[in-house]
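One protein chain omitted, others in place.
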Amino acid sequence: MQKIPLTLAQPGMKLAKAITKANGMAIVGSGVELTEALIDRLDGMGIDKIFVVGDAVSASQNPSERALRLDHLFRRLGDDAYMVKVKAHLREYFTIKAAADAAVAAQDKG
Amino acid sequence: MEEDLKTSAKGKILSIRDLPTLPRVLDEVSRLVQNPNTTIEAIAKVISRDQVLSAKVLKMVNSPVYGFPGRISSIQHSLVLLGFNVIRGVIISTSVFDIMAKAMEGLWEHSIGCALATGLIARKAGLKDPEEYSVCGLLHDLGKVVAAVQLPDLHKAVGETVRSQDLRWLEAEKAVLGFGHDRINSWLAEHWHLPPNIKEAMGSHHFPERAQLYPLHAAAVHVGDFVVRVFEYGSGGDDQAVPLNPQALKTLNISLSDLDSVLDGFAEDLSEVSGVNFMPEDGPASSGAAAG
Partner (left out) sequence: MALTLFPRQQHGILLSPDPELAALFRSLWDLSEVEWLVIERGRRAMEIIFNEPPDILVVDNRLTDIRSTEVATIVKSENVYRQLPVILCLDSDDFEQPWNWNEIEADDFLVRPFLPTQARERVHLTLCRASRAMDANPLTKLPGNTSIISRIQDLIDRQDDFALAYCDLDYFKSFNDKYGFSRGDEVLMMTARVIVNTIRGFTGVRSFVGHVGGDDYVFIVPADIAEEACKRVVEAFDGIVPHFYDEVDRERESIVSTDRQGEVRTFPLMALSIAVVFNTGGRLKHYGEASAIAMGLKKKAKENVKSCYVLDRRSP
């Protein structure tokens, strides 16, 4: 599941979460497939973010993937004490992010 | 020998007449300027996503012809001062990369990512006019684009050196050319009468401690470049992190932990940026950032 801005919504994407009004009333249910007309209507209602199924949009900000790439990216900076510290900080940051995302995903399922 | 190469390369670089861009943003802006009711804000928003178009309008508005060289560093202000007809002229006369287009996509994403990250850093550091910092971030690798157009063989040799010796792009440039894109940036900024803040950020983003007048701009772009590389959004030509200068964070008066919220913001905004992927209009939204 991914939270995306409505500007990136495309017909064919599936809603992973229902879209609700501020008072909790559902406008469109979870699992509904987006159409051009539906996207237009959501736009008209001022909806700006939606949750869609899968990794519909660029996955490069996926935190667990980021954590795994750090060794590769920092491969020539191992001798620099400060960069070692920076890398450790980033690893911690992305690991916590990944865990938080996993928790949210588990909650959605349950 | 090396000096000779530098002199002839500089001549080549500064003689650039036609700086092409990628079709995606150009098409979008072309559509906008065909409608006389389009607002300047709308055009500015789109041009701010393209380093070449941004460089062109800044170069024009800061040219001595208009009478205030080196004063304007915002795209929005540039467009107000140039006016609709001049903007349309610039757009119409801009060509697109043909054979090199594919190879350039990564650099475009890297640049717009750097603009985004630099703007977030400026906000985090509580700096005035964060948009100005975004422009600096957007233009930080312009020298690579100009080198690709004006010195295609050398540019190719740099790319090969990056791969064969596992160097960062700047290191490979120094090995092949004897100077880096940061130097090319300074030449261009000087020649085009770009404002001193942009000039210094473009010229010192790898070594922000060298910035004399605008250390904040240089430092913000330096950290912005680091962030976009950590996310591997697009590509500056190699797949390595750049050494982060601890002094840059001190200059900005932010800590390593302060970067966390910048990373949060970047990750969130990244999906919005992906909306301007440099692919054909009808391409799928799902093919996100292709690291080039």
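Going by the order they are written in, the chains are A and B; count residues from 1 in each one.
FYI, contacts are C-beta pairs under 8 Å (C-beta built on N, C-alpha and C of every residue); 3 or more make two chains touch, one makes a residue touch a chain.
Bear in mind the structure is a predicted one, so any value in this text is a computation, not a measurement.
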Shown chains that the omitted chain touches within the full complex: B
Residue among B:9, B:25, B:82 or B:120 touching the omitted chain: B:82
Touching residue (missing chain; options B:73, B:186 or B:235): B:73
Touching residues on chain B - with respect to the absent chain: 36-37, 40, 66-68, 71-74, 76-77, 80-85, 128, 195
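The rule we apply is simple: only the chains that are shown with their structure count from here on.
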Sites on chain B touched by chain A in the complex: 166, 168, 229-233, 239-241, 243-244, 246, 256-257, 259-260, 263, 266-267, 270-272, 274-275, 284-286, 288-289, 291
Parts of chain A lying in touch with chain B, wherever the complex brings them together: 2-5, 7-8, 10, 55-61, 63, 66, 69-70, 72-77, 80, 82-83, 85-87, 89-90, 93, 97
